[in-house]
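Left out: one protein chain. Kept in place: all the others.
Entry: chain A
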Amino acid sequence: MSVATSQIKLTPERSRPSVRSRLQDALPKIVLAPSFAITIVFVYGFILWTIYLSFTNSKTFPSYVITGPRAYQRLWGWTFDSDPPSSWYTSIVNMGIFGFLYIAICLALGLFLAILLDQKIRGEGVLRPIYLYPMALSFIVTGVAWKWFLDPGLGLEQTLHQWGWTSFHFDWIKNKDFVIYTVVIAGVWQASGFIMAMFLAGLRGIDGEIMKAAQIDGATTFQLYRRIVIPLLRPIFLSAFIVLAHLAIKSYDLVVALTSGGPGGSAWLPSNFMYEYTFKRNEMAVGSASAVIMLMTIVAIIVPYLYSELREKPR
């Protein structure tokens, strides 16, 4: 560094821009370095650590003696334990149901609401935050509010009974076969407004000239959306999908707050399984193995999708 400074003094007019430009080149790297290092250690480092733990016999505390893939063998055995369902079987089946419905309904509902709001209606400024507001709540609050609303003895059913509709019956939250769908309802309620906002931003970004051109060519409104608007929204679909997918896989607190695990553990998701086994049952190896399997599943879904979407980028 001192050598560099002395050079500056000798030939100021030539080397000043070079040092400056070198600094400018390096600045992003310097600024990013701490967060890069933190990510390497605390995300990727701990992923590797978790993978390592899943091959040990860790119980209450981490143990560093590799004992082979016994945790995976146990999980594999549980994967096919459907009658009566093992906790792991329940978790992955629920993940499938919840993940698919949550993402699909949020995308469909979000797009639908965005299109309706985009019709230059009055009071949009009031309506938009109303839909968006649930996203500002934590999952715990959402879970507790819906728990009370869906409870047949407290919420919707009780109210309708008091109003005179006594044949009304809605006890999904107490039913082992349907409880996972109540998690979908609460999750969709929370996230669809946010997805709507994303689509709305996308719709606003579409060039009005294209729409006008299509209308002049005689496209009906349906055709307009089907053939032009929705294809143009493709990047928004990607972002929305990624936001929703990670929310779906992270969902832990919603299940706990809404169902406390459901009747006989029937609302568990893999994240609940992971927490239960690692921290409550002192089977850290099994918990780690389930976390690794969750990671692999996400990678298997997200990577091909990202690849197919981002491949055409350099246009």
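Everything below uses one rule, namely that a residue touches a chain if its C-beta (ideal position, glycine included) is under 8 Å from a C-beta of that chain, and two chains touch if they have at least 3 such contacts; residues count from 1.
Simple rule for what comes next: contacts and distances are computed from a predicted model.
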UniProt protein name of the chain not shown, from "Probable sugar-binding periplasmic protein", "Branched-chain amino acid transport system permease protein LivM", "ATP synthase gamma chain" or "Cytochrome c oxidase subunit 2"
"Probable sugar-binding periplasmic protein"
Residue, one of A:142, A:192, A:259 or A:288, that touches the chain absent here:
A:259
Looking at the full complex, which residue from A:29, A:120, A:280 or A:311 touches the chain that isn't shown here?
A:280
Hey, which chain A residues sit against the chain that's not shown?
59-61, 74, 84-85, 87, 147, 151-153, 171, 173-174, 176, 259-266, 276, 279-283
